[in-house]
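Below, a portion of the complex is reproduced, with chain positions unchanged.
Per-chain residue numbering starts at 1, and chain names A and B are given in the order in which the chains are listed.
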Amino acid sequence: MLDSFIYISDLVGVITCAISGVLVATRLRMDPFGILVLAGVTGIGGGTLRDMMMGSTPVFWITDNTYIYVIIVTAILSVFLINRIHRFPAYLLPIFDAFGLSIFTIIGAQKALMFGFSGTVAIVMGCITGVVGGMIRDILSGQIPFVLQKEVYATASILGATLYVVCDYIQLGSILSMSIAMLGTLSLRLCAIYFHLSLPVFESDK
Amino acid sequence: MLDSFIYISDLVGVITCAISGVLVATRLRMDPFGILVLAGVTGIGGGTLRDMMMGSTPVFWITDNTYIYVIIVTAILSVFLINRIHRFPAYLLPIFDAFGLSIFTIIGAQKALMFGFSGTVAIVMGCITGVVGGMIRDILSGQIPFVLQKEVYATASILGATLYVVCDYIQLGSILSMSIAMLGTLSLRLCAIYFHLSLPVFESDK
């Protein structure tokens, strides 16, 4: 039951992230295989780095090829859909990205706790898993990464992972803890997008 | 015999990639050690990521220093040559890059099969090994990565790795399979450069 919940959440995260990759790729007029590469990087980049850091190798998509097939199917369907619809509202990209961010943050934190690492490491690992896929997508496509822009992004990931670690600590039950934390992260990020929220900014003059 | 074939191919890939790194570095007016860094990143970046993902650590160039020496010698010779010739035709970079792409793609796929991973993983791993070195080179030097440009690049890598996996599956013999797939990848990419081939592009309006 828990395993299924995690597995399905993870695949949903991969799908939403892959779509965000396709959206960026089509803006850049990439060819179908280039689109596939960007969808793949965004979908499994964060989890790959997480696994390499924790020493959980071969990384997850090597031992379970489902992830690769899900990305291929997602990329093909998205491209067909985009070819039909032609004009996408600009807010689709941050929304798909927000789903990926929320799910991957909690999945990453959960995996770290499951490996017996501390709550602090779980928060960092959640943040890395959530942020890195989109970060590579943005760097590859020459854009300023979402995580460096003003709207609550790293904040949502760090607070969401912290919420999960707290829920787990007070033994709320794994599925409940993960659901609360995913919804919390997602709500925070979506509110930030909708209301153009941002934390106070610290800047030096130079 | 097979081992020698793989080893020599791998070193040729490192040399051609290192030269592509030197070509980019000299355009950017880097100093000799900066050139060496860019040559190294391009030459062994892809294989390093591949080994880390597969859990084949310490990565290959740590256990066999030949790779480091080959990069140093290549960088020194290239710099001397460039200082003599002064003016390089612009098409040299994509051509050296194409050799590295072709060789590393097949080497990466072969190593994945040898580790007992599935054909699907072998194709992904081949693509990562082939593409990542040049990708880091381009990101570091502030250029749009080759893989994101229109001309058949990720396509050549993915189709080439697929060709290798098929040849291996029908048991053509390792050296023959690798040669066919390397030549196939290289031809496809060189044709794309020469004829400015590109696949149809999917784009959204925004």
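Convention: contacts are C-beta pairs under 8 Å (C-beta built on N, C-alpha and C of every residue); 3 or more make two chains touch, one makes a residue touch a chain.
If you're wondering where the values come from, they're calculated on a predicted model, not measured in any experiment.
Complete-complex copy count for the single protein sequence, taken from this structure file and not limited to the 2 chains in place, is 3.
We adopt the following convention: only the chains that are shown with their structure count from here on.
Put simply, chain A has to spin 120° for its C-alpha atoms to lie on chain B, with the angle rounded to a multiple of 5.
Taking the mean of the C-alpha atoms as each chain's centre, chain A and chain B sit 29 Å apart. Per the touch definition, chain B reaches chain A in the complex via residues 52-55, 57, 115, 117-118, 120-121, 124-125, 127, 131, 135, 139, 144-145, 147-148, 150, 152-155, 157-158, 198-206.
Across the complex, chain A meets chain B through its residues 23, 26-38, 40, 48, 52, 55, 57-59, 61-62, 65, 68-69, 79, 82-83, 85-90, 139-142.
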